[in-house]
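See below for the structure under consideration.
Just one protein chain is left out here, and the rest sit where they should.
Here is chain A:
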Amino acid sequence: MFVARSIAADHKDLIHDVSFDFHGRRMATCSSDQSVKVWDKSESGDWHCTASWKTHSGSVWRVTWAHPEFGQVLASCSFDRTAAVWEEIVGESNDKLRGQSHWVKRTTLVDSRTSVTDVKFAPKHMGLMLATCSADGIVRVYEAPDVMNLSQWSLQHEISCKLSCSCISWNPSSSRAHPPMIAVGSDDSSPNAMAKAQIFEYNENTRKYAKAETLMTVTDPVHDIAFAPNLGRSFHILAIATKDVRIFTLKPVRKELTSSGGPTKFEIHIVAQFDNHNSQVWRVSWNITGTVLASSGDDGCVRLWKANYMDNWKCTGILKGNGSPVSGSSQQGSSNPPLGSNVPNLQNSLNGSSAGRKHS
């Protein structure tokens, strides 16, 4: 059972990304109109735009929130080859009365020579860190050593992926058994480029990120990639949005069997593959516990996927982009807890460049 609420976004061009904050009460949208808007949810459940400002000199592809332990911080990335970090300033009282807040740019990351296609903050246990990826195939990891000073970021790593990158995802697991991991997806259309999803792992000894795995079976352009939150599993789950929805498990192979000091080897299995969208899938997003995956596609629908207690993945809900239910949706009764609980991670934006749809 879903309830849909439509919000007039007032962006003057395509909306490329939607991101909820940690608690699901704030939302950021970014657009080809070069601006970012921040929305706050009131007690009554209505969304109000509390900030709208020009962030870049080109289309803004993605926007993402930092963990609230670092305050109210956003990062955006753009076609203008930069990524930026923004912080909310507690405003004057008359600002507050008007329900407006003010965001200032803390830093611009200008190292990329090409469009920056994704920006994501690292899990909070790694400190204040973020990664960007660009069309030139380089993933850059930046860190702010002083969390109270958001203007100082240093480039810590440059990871070459050899393919034009479209999306990245940090593994959120904070378990000591798992070193930091980044998954990178590519939408490279050159004929030589084969496997379009790669996993990089941080090596304590070399203090560098090294490639751990390439998902050889993913040969179509990848539009989105997302590690699932880890409930204490020894293995990882990765969702990929490509010409269909795919879910992989990555089981670390025991260290004794691999050459010591090298990156972890993984047993990769595909546990689900769904082409129900019957078109390109643009976004995948996990809920808090990593038990439900949401996907959006060019068919204008959002689909929810869930594994039952036997670990069989099935569709548990279909939602049309305009909020109307889809008739004949299977198992509508076993659909999820109200959308609210998924909301913090549900990115139901439809990528504009291909579908040409506005988020209404």
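Everything below uses one rule, namely that a contact is a pair of C-beta atoms (placed from the backbone, for glycine too) under 8 Å apart; a residue touches a chain by one contact, two chains touch by 3 or more; residues count from 1.
We take it that contacts and distances are computed from a predicted model.
S.K.: Can you work out the missing subunit's protein name as recorded in UniProt? Choose among "ER membrane protein complex subunit 1", "Nuclear pore complex protein Nup85", "AP-4 complex subunit epsilon" or "Myotubularin phosphatase domain-containing protein".
M.R.: "Nuclear pore complex protein Nup85"
S.K.: Which is it among A:108, A:308 or A:322 that touches the chain not included here?
M.R.: Going through A:108, A:308 or A:322 one by one, A:308 is the residue touching the chain not shown.
S.K.: Which candidate, A:110, A:231 or A:271, sits in contact with the chain we can't see?
M.R.: Checking the options A:110, A:231 or A:271, the one contacting the hidden chain is A:231.
S.K.: Considering the whole complex, not just the chains shown, which residues of chain A touch the missing one?
M.R.: Those residues of chain A that touch the unshown chain are 1, 22-25, 43, 68-72, 88, 90, 124, 148, 229, 231-232, 288-289, 291, 308-310, 331-341, 344.
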